[in-house]
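I'd like to ask some things about the structure below.
One chain of protein is taken out of this complex; the other chains stay put.
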Amino acid sequence: MTTQTKPRVAFFDFACCEGCQLEVLSLEEQLLDMVELVDIVTWREAMSEKSDDYDIAFCEGSITREADIERIKHIRETADILVSLGACATIGCHNALKNQFSMDEVLYIVYGDRAEWFDTIPARPISAVVPVDYQVNGCPASLPEFLTVFKHILMGKEYKPPNQPVCVECKLKDNLCVYDKGLLCLGPVTRCGCDAICTSYGHTCFGCRGLVDEPNLNAAQDVLAKYGLSVEEIVGKFRVYNNWPELSLEESQSDG
Amino acid sequence: MSICVIEHDELCALVERLIRQWPVMGPRQRKQQPGFYYFDWLRSADELVWDYVTTTLPPKKAFFPPREPFLEFSRPDPAKVRPITDQGPFVLLGVHPCDLAAIEQLDIAYSDNAADGRYLANRARTTAIIGVDCWPDEYCFCTSVGTEQARGPADLFLTPIGRGYLVEVRTPRGQKLLGDTAQLLATDEDEADAAYFRSEKQRRITAQLETTVEQFADILAEGGLTEVWQKVADRCYSCGSCNLVCPTCFCFDINDDINLDLTTGTRIRTWDSCQLPDFALVAGGYNFRRERWERVRHRWHRKFLYLYTQYGQPFCTGCGRCSRACTADINLVEVSNDLIAYAQREKRNV
Amino acid sequence: MADRLNINIEHLTRVEGHGNIVVNIAEGRLEEARFEIVEAPRFFEAILRGRDYEEVVHIAARVCGICSISHSCAALKATEAAFGVELSEQTLLLRRLAYNGEIIGSHVLHVYFLAAPDFFELPSIFPMIDIDKDAVLRAMRLKKLAYDLCKAVVGRHTHPVAMTVGGFSFVQDERELAQIRTRLLDAIEDTKETVRLFKELTVPQFERETEYVSLKHPDRYALYDGEIYSSEGETVEADQYQEVIEEYVVRHSTAKHARWHRPEYMVGALARINNNFEQLHPLAKEAAAELGLTAPCFNPFMNTIAQIVEIAHCVEDSMALIDAILQRGVQEEPLQVTPQAGRGVGAIEAPRGILFHDYEYNEAGKCVSANLVIPTAQNLANLDADMRQMVPQIATQTKDQITRQLEMLVRAYDPCISCATHRLTVKLS
Partner (left out) sequence: MSESDPQLSASANVETYQPTIAHITRADELTSTEMLLELQLDDGQVLGHAAGQFVQVSVFGVGEAPISVCSSPTQTGSFELCVRAAGNVTNALHRLEVGDWVGIRGPYGHGFPVEEMVRKDILIVAGGIGLPPLRPLINLVLENREQYGRLIIVYGARLPKELLFKDELDSWADRGDVELYVIVEQPDDDWPGPVGVVTVPLRDIDIEPAQTVVAAAVGPPVMYRFVAFELLGKNIAAENIYFSLERRMKCGVGKCGHCQLNNLYVCVDGPVFCYSDLQGLDEAVEAWAPPTAEAGGERQEPGKGHG
């Protein structure tokens, strides 16, 4: 990327709560610093201008409709760098919970006899449709990581999401482990980078940043079973966020 | 050096005085979780808890912080790289024998060879250390590694007795620290009280390694324990908690954090763990300890074999933190005893 | 009226979510004027079934990123009602405080970032940096304050982390709260500046009397709790919402609309102020007077102004709440929750209006059924009615002018579409 002209940045959203964009908007002064470095040319939630000429696209949300597939492909073709922003875009998040049912069934539950008016396909992260260059995990996308990725892009650096579990950050912050309170925590198999925010506030980790590269789900089952949970319930816990790819949980369970 | 007695109120006044003079770190109780403690900077003497069992992180965080920015840089020419040294001296209170032993071990490891100047400078800021004898729980096994009476770098060491604390004044600095604090002469009764406390403490330590540390090192050096390692690895999350809470672990990572101006930033050192999958991963994708069981083995080897051979003492002080912290319930003593039993069994079979 | 006019604004900008404005005038007759929602549906009711109550609360927050504290609180209230959990005084005070934080944050976002550029005829807040940098910095300061207030109480503004069924998972730091108190005091000047800024701006003149629905509380300006109240003069218990609020299908839109006494009603800041004006704090009343907002006010464009008044109210209210909390001292409170079978409704005033979460649990605390009624959905009928009345009045203006005013009208409602699409969507013909 040349420094003469500022890189052009666009924000897009697919099915999601738009909390990630909102987090970016809440960067305050840092947002002004960002605007010094790049030109934001498209951001529907924040501005009326639109441009189909951009270098870097931040995309939040899951792909849940046929039309989304076309749209994300177009964005991919236009942008040099595509960043998936937040859990919906990186791992499917709650959107993909519906994938456990048939699409007809979920449509019927929510829309009843009007179901046929709607187009919905199993929800998937952006990387399941087009290649993604950078990802920011979290629900909402973690701001420190967003800034790190932003700086990596501008410096032409690769960014590898940390392949360490949340426990690491939890320990670095000298938190009390929530297991010591008799609560369950998905931290040991969840990719860190959130600065262990939930556990730092005494809550459990729900796994919003996705699983680490090689989670020991075997150990997870063992430990969770100690809390009297059945295998389905354990899988259910993982599935609050981790639903894509469909079979990854079962597969990794069987190879332990 | 000398021994005296100090009463509760006097001790409290001493702590207040120290807090006025220096930043003071000591054990505190967790807000929402009674019975759980952590080391933190104290605002007043009543936050300090002397009779605690253990803390989540060891007191090394006072001079070896989990995340320590140590260099400031500015990229454009003329280049500027400046060490970050804006901290002053501090005092560390309420350190148990196992943690005193651990500080001593870190001092040795970090002074060895090319000394780690950063660490030593931080340790040099440690104005004083006051140790205190402890209240063990079922995870403690210091008697197996010989640290139950360690005093290490303590300037003062306190043992609880009926009328307060028996104070071992171990350094001239400790003497100065007491200053005009009222000190009573230790009577025979005080000494007997302290001896009783010690024996009572020993009695309460039930976890135990089934061999001496020498023999354990031999067993590990002998090898052939893969089966046990793999069994442990089956349950291990590789989350690194065991290393990160260990008072003697000292591995770290170094990373740069650049500011949004893309020209200035800091270089940061962060505690690391050899159990994390990417610890020995190099560019090109080679991972020199790729298998989980290899990492598990490395942890034991490093503590009880390599560093033991290098420095003549195991780098484990029996504090039990790793076993308490393990979310998969892997217990260092149990696994060690499994290894010992397995090795003995194998030997018999040969 | 123009003979022929077709306005089709796709993916309206500076609103939360995806929506289109469609207006058709043919042969001098208004054929269509409606706001369509084209956001992808997210099926919350379907995915909540069978979930553990803690997960329900966690997932429910994700209905919307702007008002996740509202959704969390509504879900918590519904769950607590189902389980018969009594909340401590401290928990209530703290929740109300976090709640104020969200209202301030959301309103500042809307007033400055989404609506203000219209008044300055700018495409976004970014070019305002060159025109009125103070205003931009003020907006950021206020938002940061709201953000930090939420952080101090619930850990995070977007998708709070520290609220659990029955209370909080951590003990708030009193010193942090005291610092926020100081910053709130300083923020009074910023709210006054905000009032001064908007006083100078011209709000489009348009009036249409309608029904205003909000919560009402005997002791205070209702935000976190109260009964359902209609400006037609009826009050009902929150858990009776289904008895009175009728969701219905209309021909021209596939989104469900809602009615009570009239074919449409309005919720949100203007409805709250119309219904509860007297309970506003003095600073807010002062702001209202200066901005020329008196209750009842029938101009929907004034909703943005009503939000400014509520910012002032919440700033003052937060200070009072922090005082009350600090006076009591933040106590450690054990959490005790035993799930039981039952149904519970949580009604709350989200920034955009009254919000209902309604859950049924089995005895294991697993969700059996869920229903969410979202403020933006309740406003849709009213918004369409406004458009139908307004378009003929401005039909002689240029298409650009009409478009701009329609956009402003929709934005004035501060629609939150990702909320609405937990179930609504529109089939584009």
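Labels A, B and C are assigned to the chains in the order they are written; within every chain, residues are numbered from 1.
The rule is simple: a residue touches a chain if its C-beta (ideal position, glycine included) is under 8 Å from a C-beta of that chain, and two chains touch if they have at least 3 such contacts.
Please read all numbers here as calculations on a predicted model, not as lab measurements.
Q: For the chain that's been dropped from view, list the shown partners it touches.
A: A, B
Q: One chain is left out of this view; which of B:2, B:44 or B:85 touches it in the full complex?
A: Touches the omitted chain: B:85.
Q: Using the document's definition of touch, tell me which of B:36, B:197, B:237 or B:279 contacts the absent chain.
A: With B:36, B:197, B:237 or B:279 as choices, the missing chain is touched by B:279.
Q: Suppose we count only contacts with the excluded chain; which residues of subunit A make the list?
A: Those residues of subunit A that touch the unshown chain are 84, 90-91, 125, 127, 131-135, 155-161, 210-211, 213, 244-245, 248.
Q: If you put the missing chain back, which residues of subunit B would it touch?
A: Touching the missing chain: residues 70-71, 73, 75, 77, 79, 81, 83, 85, 88-89, 107, 109-121, 123-127, 173, 176-177, 223, 250-256, 258, 262-263, 265, 267, 269, 272, 274, 279-291, 294, 298, 301-302, 305-306, 309-310.
Simple rule for what comes next: only the chains that are shown with their structure count from here on.
Q: Tell me the shape of the graph of touching chains, choosing from line, ring, star, complete and other.
A: Contact pattern: complete, every chain touching every other.
Q: Compute the centre of every chain as the mean of its C-alpha atoms, then state which one is farthest from the centre of subunit A.
A: Taking each chain's C-alpha mean as its centre, the farthest from subunit A is B.
Q: B-C versus A-C: which interface comes out with more C-beta contact pairs?
A: A-C
Q: Go ahead and note the Å separation of the Cα centroids belonging to subunit A and subunit B.
A: Whole-Å distance between the two chain centres: 37.
Q: Would you kindly tell me how far, in whole Å, the mean C-alpha position of subunit C lies from that of subunit B?
A: 51
Q: Please work out the Cα centroid separation of subunit A and subunit C, and write it as a whole number of Å.
A: So the centroids are 26 Å from each other.
Q: Considering subunit B alone, which of its residues make contact with at least two other chains?
A: Residues 32.
Q: Can you list the subunit A residues in contact with two or more other chains?
A: Subunit A, residues with two or more chain partners: 202.
Q: Okay, in this complex, where on subunit A does subunit C touch?
A: For subunit A paired with subunit C, touching residues are 14-23, 25-26, 28-29, 31-32, 35, 40, 43-50, 61, 64-65, 68, 93-95, 97-98, 101, 105-106, 109-111, 114, 117-118, 120, 139-140, 197-198, 200-203, 206, 233, 236-237, 240.
Q: Which of the residues in subunit A come into contact with subunit B in the complex?
A: Interface residues on the subunit A side: 30, 33-34, 37, 147, 151, 154-155, 163-165, 167-168, 171-177, 179-181, 185, 187-189, 202, 212-216, 218-220, 222-223, 226, 256.
Q: Mind listing the subunit B positions that touch subunit C in their complex?
A: So the residues of subunit B in touch with subunit C come to 31-32.
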